[in-house]
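One structure is given here, and the rest of the page talks about it.
A single protein chain has been omitted from the complex, and every remaining protein chain is retained in its original position.
Moving on to chain A:
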Amino acid sequence: AREGSRPVPGDGAGPPAPERVLFPPTFSVSEIKNKQRRHFMFLRWKQQQRKEKLALKKKRKKEREALGDKAPPKAIPKTIENQRVYDETTVDPNDEEVAFDEATDEFAPYFNRQTVPKILITTSDRPRGRTVRFCEQLATVIPNSHVYYRRGLALKRIIPQCIARDFTDLIVINEDRKIPNGLVLSHLPDGPTAHFRMSSVRLRKEIKRKGKEPTEHVPEVILNNFTTRLGHSIGRMFAALFPHDPQFIGRQVATFHNQRDYIFFRFHRYIFKSEKKVGIQELGPRFTLKLRSLQKGTFDSKFGEYEWIHKRREMDTSRRKFHL
């Protein structure tokens, strides 16, 4: 039964929507059997909703202006970061236990400046062009790193050789269908191994408005947003890749920024134009990582002791819970 106040929806566009459409109280848009008409009525309903929302906003704005100084402060919009489920393992900067742990874990020799990082970068078998180029660029970004091709060698046999030759870290870039998609970062003398999923890899030539090549200077390192214990240990892993004393003349900075469990890597050159302004120019590859697992010892997929594995069913249930 159609009410007189509602104009008949004709074919296609129909008459323009009136200012106010009165729907009978028991009417619901989804009950119309005809798809065209139903779609039309739904659009009209949506328009109405939008109008009401706009009117509400305007009213609120007017009220704010009318009140002037007495207006209540603006409400902070809710973001995912605001609503994040509080993680119990968040690191407090003054936490003694954490400080003690850090003084005695595997990175202590690095942070006490006893060891100089030396890094081996390799790929999975038969790397394709993109992966090879990415490895080379990564080697220019990380100082004191060497790229070796893996010709079918087992990782378990490479690792003792690396330790013998004084390497401190091993990076394996896994490849799938000619693009790099995984990263295994292993701290060598018996250190933790982290397995990441790598996505959106951009080589230097694909970056717009990039600068010249990264030079040989030691870059600075920025680690953002690694708050939990797990995040802290991963952050230290990344920091251990770079030598301790950055050369400020080089004005290069490597950034690992963690946002919602995604770690974004960027490499920039900065210049201070004034004390309040800095310009940055991106050079070097960029990629994002997502932690999949963290293992206590060196790379061992079967018998290793896993400190943390990403379990999809348990950990991906809440949109506001992050682990790094």
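Please note the rule applied: a contact is a pair of C-beta atoms (placed from the backbone, for glycine too) under 8 Å apart; a residue touches a chain by one contact, two chains touch by 3 or more; residues count from 1.
Here is the rule we go by: contacts and distances are computed from a predicted model.
Q: Which one, "histidine kinase", "ER membrane protein complex subunit 1", "MAK16 protein" or "Synaptobrevin homolog YKT6", is the UniProt name for the chain you do not see?
A: Matching the unshown chain against "histidine kinase", "ER membrane protein complex subunit 1", "MAK16 protein" or "Synaptobrevin homolog YKT6" yields "MAK16 protein".
Q: Per the definition of touch given earlier, which of A:27, A:45 or A:264 contacts the omitted chain?
A: The single option touching the absent chain is A:264.
Q: Which listed residue (A:115, A:144 or A:199) would be found touching the missing chain in the intact complex?
A: The one listed residue touching the chain not shown is A:199.
Q: Quickly run down the residues of chain A that touch the omitted chain.
A: Per the touch rule, chain A residues meeting the hidden chain are 79-81, 152, 154, 197, 199-200, 209, 211-212, 215, 220, 222, 224, 248-249, 251, 253, 255, 257, 259-262, 264, 266, 268, 270-282, 288, 290, 312.
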